[in-house]
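Omission of a single protein chain aside, the complex is shown with its protein chains in their original locations.
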Amino acid sequence: MKWSEFFVTGEPLIYAADVAIVLTMVGIVFVLTYFKKWKWIWNEWLTTVDHKKIGVMYIICAVLMLFRGGVDALLMRAQLTAPNMNFLDAQHYNEIFTTHGTIMILFMAMPFIIGLMNIVVPLQIGARDVAFPYLNALSFWLFFFGAMLFNISFVIGGSPDAGWTAYFPLAGNEFSPGVGNNYYAVSLQISGIGTLMTGINFLVTILKMRAPGMTLMRMPMFTWTILITCVLIVFAFPVLTVALALMTFDRLFDTQFFTMANGGMSMLWANLFWIWGHPEVYIVILPAFGIFSEIVSTFAQKRLFGYKAMVYSIVGIAFLSFIVWVHHFFTMGAGPEVNSVFSITTMAVAIPTGVKIFNWLFTLRKGKIRFTTAMLWSLAFIPNFVIGGVTGVMLAMAAADYQYHNSYFLIAHFHYVLIAGVVFACFAGLHYWYPKMFGHMLNERLGKWTFWLFMIGFNVCFFPMYFLGLMGMTRRMYTYSDGLGWTPLNVVATVGAVLMGIGFIVLCYNIYYSARYGERDMTGDPWNGRTLEWATASPPVHYNFPVTPIVDDLDAYWVMKKKQGGFQVKEEELKPIHMPSNSGRPFWISVAFFVAGFGLVFKWFALAIAGALFIVLGLILRSFENDDGYHIGVDEIKRTERAARKGA
Amino acid sequence: MVGADEGGYTVMKRAIWRALSVLPLLFLLSGCVERTAVLNPQGPVARTQYDLIMWSIGFMLLIIVVVFTLFTVVLIRYREKPENADYEPPDEEGNTLLEIVWTAIPVLIVAALAVPTVKATFAFEKPPTDKVKPITIHVTAANWKWIFSYPEENIETVNYVHIPAGVPVRFKLTSVGPMNSFWVPELGGQKYAMDGMETELILQADKPGSYMGRSANFSGEKFTHMEFEVVAQKGDDFKQWVNEVKQTAPKLNENKYAKILEPGLVGRMTFSNTHLEWIDHAKQNSHHVERKSAGNHGNPDHDMAKDSHHHGE
Amino acid sequence: MGTNGHHESFPWKHLIGFVLSLLLTFAALWVALSSGLPLKAVIVVIVLFAMIQASLQLFMFMHVAESDSGKVQTFNMVYSFFIAVVVVAGSVWVMQFVL
């Protein structure tokens, strides 16, 4: 391979990106060196096994990826604003929607959710950390380096361009000879392994590490949704692992799984992709439901209506999510029996989801609703998501889907559920738990600006797309001709996207502004919360709880406040606390994954093998390690607790 | 503490939701409908789909109205106000009767949607009428053009297709290379065209006219340009067109065909024979080839020359 | 907490499991190659044998129901087998129109 092929060249946009990336890296190195922060970043962050810090790192990455994916989106909208635009050529447009979709779902929505769950779940169940802190760090770094590998494709070697669904034969060697789809296969594989480990980790954490008295039916709703999400992760991600492995084999070793000759079957890719892909969209929406449940109940100042029904409905949704995948390819011709069955199972999902919607509404009823920013996001979710949901049901009607499939009607559907569901939830959760993470609030005024700009922009952007779809506009078109009547609605959509972009900028400014001037949270409980995370200081000390809280009802902290005025810690009850040690190995193992992955992408097998050997070495070292962590003495706990509670 | 009284937002928000929910109506009432291909059915298949869509939209609007009304009422009545400062929300656990109600009604709605869906899904497998004998047209999608072959008439067109109005047309779909989707929204929904296999889509136009068709499944760089025109003609006009093509159009040969298949865009073309004479891409993937006998794995279409070796016993 | 008779002095459980596994293996072999049953029946029988053998491993050798997480473990395996059936049978069913 020539250097001129190695580095993507020939486009001002790309040169600008190159320059920006180099400048950012130089900037980071400079700042770290200048402020003598290298040691700090290594000891406090890169080697940490603390679930709260890992969660924060996930969220930082997710926001960066939202920016990257959002810039992709704005570029696409710019290109589609008017007919016959020449802002992007076809090839670039194709790369951009591919990276947009992949990044938004796998490197934005997933880590955002996983970040929040890292921070919140152990606190909500009254645990000191997750079951496997070391593994948790490994999960994060695998995700991180997987995302890195995907992102460098933009400047090194070329981006994937076959859509986030990467259908064969288009994504095969014959029609995508470059390295782009190798990046897709390998980077998703690496971060997917990390996600799978997260799923196992949190399943065990939630099942085994709840505070005494917290039975399953007293678990906070967010924790419930994470539990079920982890079940989905554990049983869905292996399918992706295999699908990507087969893709890698086809692309690197000329096997015949999805090829066009010798019996290969391209539809099998679609089948496997969606067996994972459909549960995947519920993997991101169920935690969102959990976040909304927490926030709605907190700010309606009322316990969640129909808690049990809420639990059963998530279980129902999760169960159904594995038997609906064919709705993504009704038009493949698998026959009316197959289509009918999957059509009905898909529509059935509406039933448990409806149960949830009505229970939220009835939680609000008779409440005393406070319109904080977090609450605004949660409220806006309800009507917007219902629009997305019912149009999903329309898509589920196989015979009608023949008309909607792959049109902008579909694009509108999934942005309505993904943005009004997942992104709203991430923003809601961010505002809600921000004081818990950083010890200060996000500014409410700016928060509301973000909300209105983004929420209105969102509707302006995506509502017209339903009609564009009905007018015959198909997805993944880089341009369209005049005279089809699509122009006005496309203009409107772009205006909406710009509003969302402005909203996002306000959010970023809010983060900066609040860090400097934001109200500090001294109480640890700024919202009059109901669950145990509010019983700790903001931010929580590294061992979370000085003594394990005892739970005797749903909304454990609310009840504690009612009964005993809060979480009472008697100093004589303190015992030494066992904590896991930090480790740099998860970081290095993941670097090795990155190197091995890079080798595979470019078929530099020596490099790939070297990376793989390094990984094996890391695993062996771990096996022989004899590190039982360390203990925090009672005196130290006393000192820390007094300092942390000083403000209260 | 944050978030005292934001009543103003609620009012504003309600206004916005109101505006949003009338938007679709406005749209339907305005002149956009003719432009809205899916909602402008020109054949029995598209009409069945149109009916199905309208039927479902009815239910969806109902659901939206119910949810939005509840939402608005609740937000207005139960927001925190200075007057209700010492109101203490009750600790409700839930209500079984309500749970049953909002489970049962959606079950009924889903059933009401499922029945016509299943009916239509099965119906589309057969021609909409058995009074008229359908005609068959083979459709081959290639990078990035559509090739139409009329095996009975023995003619072939590229990027446009003539059909007789009022006659069911069996489109037999296949592809060379990437998957495409054959979609003529005014005549009916789409189906995939895939390499090495054949799918069937039956459409019919009510009356003469010209309908836009395009690929709905992304197939690479110039996918956007994979448009074609469907020209529906009166039976006689169609026959006349076929005869004209037979007499005037040039013959297609393997070389020329190979040229057409090369990735890229081509204009409209017409030929007085079909490529099916020498290749049917639907039968390309070697697994479709009848195996002659054990030990002879030869495949005439693909010269994946394997030394013919006897395996096993 | 059940320790499944591991305080016994002879590993009866393991031995029985092993012998049964061997029997099932040979039985499946016979059914497939020399029973002369129709193809469908052969498939049903050998898949059934495989499932019995798998549960033997799970319960006799792996003690899936053991320890305070026994229920979770059992549920986990049962559910994973359910998903496995969905994936395998579902894929075959969905794709059979081209098989």
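As written, the chains take the letters A, B and C, and residue 1 is the first residue of each chain.
As a convention for this text, a residue touches a chain if its C-beta (ideal position, glycine included) is under 8 Å from a C-beta of that chain, and two chains touch if they have at least 3 such contacts.
We take it that contacts and distances are computed from a predicted model.
> Could you tell me which of "NitT/TauT family transport system permease protein", "Molybdopterin synthase sulfur carrier subunit", "Probable glycine dehydrogenase (decarboxylating) subunit 1" or "Quinol oxidase subunit 3" is the UniProt name of the chain missing from the displayed complex?
Listed in its UniProt record, the absent chain's protein name reads "Quinol oxidase subunit 3".
> Which of these touches the unseen chain: A:204, A:484 or A:541?
Only one listed residue reaches the unshown chain, and that is A:204.
> From the list A:58, A:235 or A:305, pick the residue that touches the absent chain.
Touches the omitted chain: A:235.
> Taking the full complex into account, find the residue in A:55, A:264, A:277 or A:316 that is in contact with the omitted chain.
Spelled out, the listed residue whose C-beta touches the missing chain is A:264.
> Please identify which residue in A:69, A:158 or A:580 touches the non-displayed chain.
Within the whole complex, the residue contacting the unshown chain is A:580.
> Mind listing the subunit C residues that contact the chain we can't see here?
These residues touch the chain not displayed: 1, 3, 6-7, 11, 14, 17-18, 21-22, 25, 28-29, 32-33, 39, 42-43, 46-47, 49-50, 53-54, 57-58, 60-62, 64, 67-69, 72-73, 76-77, 79-81, 83-85, 87-88, 90-92, 95, 99.
> Please give every residue of subunit A in contact with the chain that is not shown.
Interface residues of subunit A facing the absent chain: 128-129, 131-132, 196, 199-201, 203-204, 207-209, 234-239, 241-243, 245-246, 249, 253-257, 259, 261-265, 268, 271-272, 275, 548, 575, 577-580, 620, 623-624, 629.
We adopt the following convention: only the chains that are shown with their structure count from here on.
> If you connect every pair of chains that touch, what shape comes out? Choose line, ring, star, complete or other.
Graph shape, chains as nodes and touching pairs as edges: a line.
> Once you find the CA centre of subunit A and the CA centre of subunit B, what distance in Å lies between them?
The computed centroid separation for subunit A versus subunit B comes out at 31 Å.
> For subunit B versus subunit C, what separation do you get between their C-alpha means, in angstrom?
The separation of the two C-alpha centroids amounts to 43 Å.
> Taking each residue of subunit A in turn, which ones touch at least two of the other chains?
Subunit A, residues with two or more chain partners: 265, 267, 333, 335.
> Where in subunit C do residues touch two or more of the other chains?
98
> Once bound in the complex, which stretches of subunit A touch subunit C?
Checking each residue of subunit A against subunit C gives 207-208, 231, 235, 239, 265, 267-268, 271-272, 275, 322-323, 325-326, 333-335, 338.
> Hey, which residues of subunit A end up touching subunit B in the complex?
90-91, 94, 162-163, 167, 169-170, 174-175, 260-267, 299-303, 305-309, 329, 331-333, 335-336, 339-340, 343-344, 347-348, 350-351, 354-355, 357-359, 361-362, 364-372, 375-376, 379-380, 382-383, 386-387, 390-391, 393-394, 397-407, 441, 444, 448, 456, 459, 463, 467, 469-472, 474-480, 484-485, 519, 526-528
> Could you list, by residue number, the parts of subunit B that touch subunit A in their complex?
On the subunit B side, the touching residues are 1-4, 6, 9-10, 13, 16-17, 20, 23, 27, 32, 35-39, 46, 48-49, 52-53, 56-57, 60, 63-64, 67-68, 70-71, 74-75, 77-80, 84, 87, 89-95, 98-99, 102-103, 106-107, 109-110, 113-114, 116-118, 120-125, 143, 177-179, 181, 183, 185, 188-192, 194-196, 199-200, 212, 214-224, 284-287, 302, 304.
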